[in-house]
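Omission of a single protein chain aside, the complex is shown with its protein chains in their original locations.
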Amino acid sequence: MSTPWLIALAVAKVLPKKATPLIFAALGGVISENGGIVNIALEGIMAGGAFAAVVTSYRTHDVVLAIFVAVLTGMALAAVLAYFALAQSADQIVVGMAINILTLGMTAYLVSTVFGQPGASPEVPGLRNEAVLTWVALALVVVVHVILYRTRIGIHLRAVGEEPRAAATAGINVVAYRYAATIAGGALAALGGAYLSVGETHIYSDGMVAGRGFIALAAVIFGKWTPFGAAGACAFFALFSSLQIVLQGGAVPAQFLEMLPYLLTIVAIAGFIGRARPPASDGVPYER
Amino acid sequence: MRDALRHAAGPVGALALALIVSSFVMLAFHTNPIAAFGALLHGAFGSKQGSAETLVQTTALLFAGLGVAVAFRAGLFNIGAEGQLVAGGLSTAIAGAALHAPAIIEIPLCLLAGAIGGAIWGGIAGVLRARFGASEVITTIMLNYVAFLGSSYLVSGPLRGDLSAPETAPIAATAVMAPIIANTRLTAALPLAILLALYLWWWLGRTVAGYELRAVGKSERAARYAGVDPRVVIVRAMLMSGALAGLAGATEVLGLLHRFNAELSPGYGFTSIAVALLGATNPIGVIFSALFFGALQNGALAMQSLAGVPKDLISVVEGLVILFVAARKLPVGLMLARRPARIEGDS
Amino acid sequence: MRRLFILAAAAALFAGCSSGGSGSTAASGTNATGTNSPIKLAMVTDVGGLGDKSFNDSANRGLQWAKTQLGAQVTVLQSRSVTDYEPNLSTLADQGNDLIFAIGFLMHDSLNDVAPRYPATHFAIIDSDVDQPNVTSITFREEESSFLAGVIAGLTTKKNVVAFLGGIESPLIEKFQAGFAAGVESVNPHATMLVKYTGSFDDVASGKEYTSVLFDQGADIVYAAAGKCGLGAIDEAQSRPAGYYVIGVDSDQDGIAPGKVLTSALKHVDHAVLALAADASRSDFPRGNLVFGLKEGGVGLTEMKYTRRYLPAGALATEKAYEKLIVAGKLVVPSTLVQLKAFVPVHLAATK
Partner (left out) sequence: MIQSGPAAPPPALSAHGITKRFGSLVANDSVDFDVHFGEVHALIGENGAGKSTLMNVLYGVLRPDGGSIRIEGRDVSFASCSNAMRAGIGMVFQHFLLIDRFTVAENVLLGRERTRGGFTDRAAAESEVRELAARYKFGLDPAARVEALNVGARQQVELLKVLERDARIVILDEPTAALAPAETAALFDVVRRLRSEGRAVILIAHKLKEVMALADRVTVLRRGKVSGSLPIDRADAATLATLMVGKVIDLDAREPRRTAPGDVALAVRDLSVLNDDRLPAVRGVSLDVRAGEILGLAGVEGNGQTEFAEALYGLRPPSGGSVTFAERDVSRLSAEARRSAGMRYVPADRQREGLVLDFDTAENALLGDQRRTRRGMRLDLPLGQRLASAIDARYSLAGFDPAKSAVAYSGGTQQKLIVGREMTDDVRMLICVAPTRGVDIGAAATIHRRLRDVRDRGASIVLISFDLDEIRALSDRIVVFSEGRIAGEFAAESATDAQLGACMAGVSSVA
């Protein structure tokens, strides 16, 4: 039962489920941060997406519509971040924190009012096979990579994130790109949330995002702000939590394995394993 | 006086705006906001018990809020107050269970242990920033999780007491901070926190070390020019910030729970960001904003039971307050000091 | 004691159709019956909160029955953190409630502090023993229902592998594990048991993933004692072909996924709450520690209306036989892993 082969097989089965929501959210972070907007609201946006999907599915029994509404919700939340960061020149970290607090409160409030019971929704119609979303996530890694590095839009976006004034003088609309990137990032993070709710479990429960947004943020940094790097980091983190599920009861306490992504990220940004350097203007407000 | 009024205008405006927006949220779901806020107010200040409980919440928020504010003044964004609070609470519980001294010695020692525990946790982020230029925003977020998971491991394993819940052993009776008002949970932690706020206000404005901390926060290069080593100041600021958050955990343990539980804090560390921002990072302002958020948190229970409004709504208010305070172009925005994006000329 | 539970059972039957188990967050109803002064009941949830379809929900259901049956006025306060317990309990006491339920062992110390401050108020705590004159402690023998669940699982498993999925490791969850293992061992010496803990009571997706791994590692029945993670476990069983089951806990979770939840190990917190409320409405508060096992009707299995047909022949009879042994005190079910080691399986003639 515990031959390496069987372990590998078991891990291979859990890993995509662990990795998929992280990859969506991390890709969202990659896009947003390449455009120069730090998004620490991934956690909140995931929760918002997860919740919106379940409510929609609960009311309409239409899973595709549910995912669509989740994406719209993520875009709306990201638009708030973008508006305060861009139009109000607010500190992006502060706004991200505010959105996390706001969204976690709002979803809990709405669970109570919409479902008449706090804590969790009832079971709702969900995707029959959530692996579809895993393939979507993997495809998006390639798509985002191609867009970022092989298209004009991507070059413009990275230019905006690196040196917005240079981009502006080249005729690129910095503010529009930053809005678009942040909002697209929100859409992806919300997809990650929808994967958790209508994809994997078919319910919404307060606290179900359980820190995945912050792990995704860690993956963005650990993956050096590139789609493949971030997705690889997500897979790496997912590998450890999958091993933890499969091999539980080993010598290492569960908490230590769960800590790993966070510790590795600290190590990564401290520069111990190759410096993690963000886009030059990531988090820096742009004013014309 | 007029100055004080002008400084208060922004935060009060941001608050009003947040309350208006959350009222619309309630109206959208067929709840009477006036009844809700009425119940909240009643719960927060309607009785001696209620008011005392508001002040209990205020205490933890004030300690942690001062911590976040001090870091902000040094140009640092400490999102790790929650983890530092946990580290402080755990250290205090360990000290409180191990030490057996008269209360007059034991309580200060336990508080010190909490401050040191928090300071170490904050200091790690400070050192990583000062030495390697690692963004304290990211490291403190990550350190929060390390604190949650690490303490959860410790209380379910090596440090587990003989209670049925995963908690440490109870602290010694001599370590317990007794209520200062009968039949309430209000302890001397509140006056201590207020004294610390006043001291901190004086320290920031009137001492050389406070001056240098502010200088680093405003302009790192100018501070270097003035003979200040920003790395030292950054580490010191994070140590102080962590120590203050650690004291929040320490007083929770000594005054309320009398042992450590991994779920000690209902997110005081995160709310303290709102507290620091609404207080315009001024220690005196932080006293008032801690009181406000303390009332909000405490009144939320009454709002839930009397008006049937889920208390999660106060997180909505909290989030909105932070948003509006952070807005630099709304009249309510506080024009918070721009934090430097990253360290300059680190070596 | 028996008397209490007969009343409770009747109430449950009556209320079963009307209440459906759902209640509003903080229902503060007016007196339905119109008698002079309705009793004021309240409860404080633990950090799991309402909507766990488990422990807190069960207690709330008892409270809602009390509202419809006894015309009681009820209030529910939820706790977000461990430091909320004390203010929540105090708030309810201040509001003049007659009987306040503290749901969960995490509230032990808080109640121990609060109760002496409100000598005129009566409290009850679930799952812990608080030694105060105005506190009634209610504990359950979860190991006994878990044992019966183990019996069913041991008889039903086709692969001879069953699994236990816990939430966060603690003595309470250990009771479930020990009883379950003892039950499996007693009826199926060939069965092996896998054990995993999710490390969380909230992370629904994790619960599902753990269950999936347990199934893949050969188990066909998973006993999930893991709070909301159990919802994920049930969801995983739903996505599997016939032959994979989850056993639920605390509340009747059979209906969440008919045919997939083999049975649920019930803990009749609802009955206990209602029984105590009924006593309280007559100003008769039982004192001390009330232990509810199979004998008292405090724990048990569901009637398995969706899964009966999947059980092997004689399984229900075997289960009933074990139940009799336990009720009669002839079989003492281990409640810790240490006791489990010393446990000698008791075989009935009718085992397979």
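As written, the chain order gives the labels A, B and C, with residue 1 at the start of each chain.
Here, a residue touches a chain if its C-beta (ideal position, glycine included) is under 8 Å from a C-beta of that chain, and two chains touch if they have at least 3 such contacts.
All values derive from a computational prediction rather than experimental measurement.
Within the whole complex, touches from the chain that is not shown fall on A, B. Within the complete assembly, residues 206-212, 214-215, 218-219, 221-229, 337, 345, 347 of subunit B touch the chain that is not shown.
In the full complex, subunit A contacts the hidden chain through residues 146, 150-152, 155-156, 158-159, 162-163, 165-172, 280, 288.
Throughout what follows, only the chains that are shown with their structure count from here on.
The geometric centre of subunit A is 36 Å away from that of subunit C, both derived from CA atoms. Counting only residues that touch two or more partner chains, subunit C has 24-25, 78.
Multi-chain contact residues of subunit B (touching two or more other chains): 152, 310. Residues of subunit B touching subunit A in their complex: 25, 29, 31, 77, 79, 128, 131-135, 137-139, 141-143, 145-146, 149-150, 152-153, 157, 270-271, 273-274, 277, 310, 312-320, 322-323, 326-330, 333, 336, 338-339, 341. Taken together, the subunit A residues at the contact with subunit C in this complex read 1, 6, 9-10, 13-14, 17-18, 21, 111-112, 115-120, 123, 196, 200-203, 205-208, 210, 242, 245-246, 248-249, 254-255, 258.
Of all the residues in subunit B, the ones that touch subunit C in their complex are 43, 47, 49-50, 53, 56, 152, 156, 163-166, 170, 183, 185, 252, 256-259, 261, 263-267, 298, 301-302, 304-306, 308, 310-311.
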